[in-house]
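What you see is the complex with one protein chain gone and the rest in place.
Let's look at subunit A:
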Amino acid sequence: MDEPSGGPVPPGLRAERFQRLLEWGRNKEALAEAGEWLREEPETPPPYRALALAYINLNDGEKALECTAQALRIDPNDEDAWFLRAVIYYGTKQWTRMEEAANTGLRLNPYRAHIHYLLANMHNKNGKFDRARQSIEQALSLDPENGLYYALYSYVLANLRLFEASIENEETALRKDVENSQTFLYLGWAADRRGDAKKAKTMMEQAIRLDPDDEQTRNEYMEALQKNYWFYRIFTLPVFLRRFKRWQLITFWVIASIVLRPLVILLVFLYMFSFMISKAFVHVQVYGWRRAPKRRKK
């Protein structure tokens, strides 16, 4: 978007234009807009936060972090800057720093639901499902209308093997938000954890229709398609096996490999075979007989 010729843009309009450009995914233009904003208001945190947000979208965590540092230099109690730092550290998987930034943000504003949501995501990723549950429940108590939070809650509950509660929250999530691909991703993963491959595929189909340009969504969709082939699914840890803890499964495998070595070798071979065949089927289903497109850096 070109700069209008009539001198400085009013601050409200600058923020609005920046927001619009971000919504349209025109991140480089949003970055330029934030730069202009900074030139007009060099000693206030909002343009620095805008720059940080644009850099996050452009996957430049280092510069985003620098911008939040500038915002915090001007106002050390800027809760938005702390929130952005938590997002950046989450993206780079620096969990300790992420937790520190999130907790500082929560000290400044304990009612910010999205920080609880971020913490829930972090705990869920690290396998601390009880803590994830606590955090997402806190987020939901602050923002009970957020479908995305219900979707994550459904996923966390599925990870805790509370399948009925997970399905209940899935329904609530779908009542509240059917516009967000991330909501469908969580619901797809939750269905997968519950061993419902058909529903997982349906959810992933919705996710990819909303955001086909996202690589993670594409990969998840292809994986969901793959798991819909029975000959592959039987090797992907059936639901009854998920009741066991990880160490129990490893012990079982070690004993089986000693006692029934030929059977284990046969199973590994069959698993590899079914994996390759189902992957090839999915490729033909999606791309036909053409080669898959090259990965491109955004």
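The rule is simple: a contact is a pair of C-beta atoms (placed from the backbone, for glycine too) under 8 Å apart; a residue touches a chain by one contact, two chains touch by 3 or more; residues count from 1.
FYI, contacts and distances are computed from a predicted model.
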item	value
Undisplayed chain, where the name is taken from the UniProt record, one of "Cytochrome c oxidase subunit I", "Acyl carrier protein", "Monosaccharide ABC transporter ATP-binding protein, CUT2 family" or "AAA+ ATPase domain-containing protein"	"AAA+ ATPase domain-containing protein"
Absent-chain interface as seen on subunit A, which is shown	1-2, 4-6, 10, 12-13, 20, 23-24, 179, 208-210, 212-213, 218, 221, 286-287, 290-291, 293-294, 296
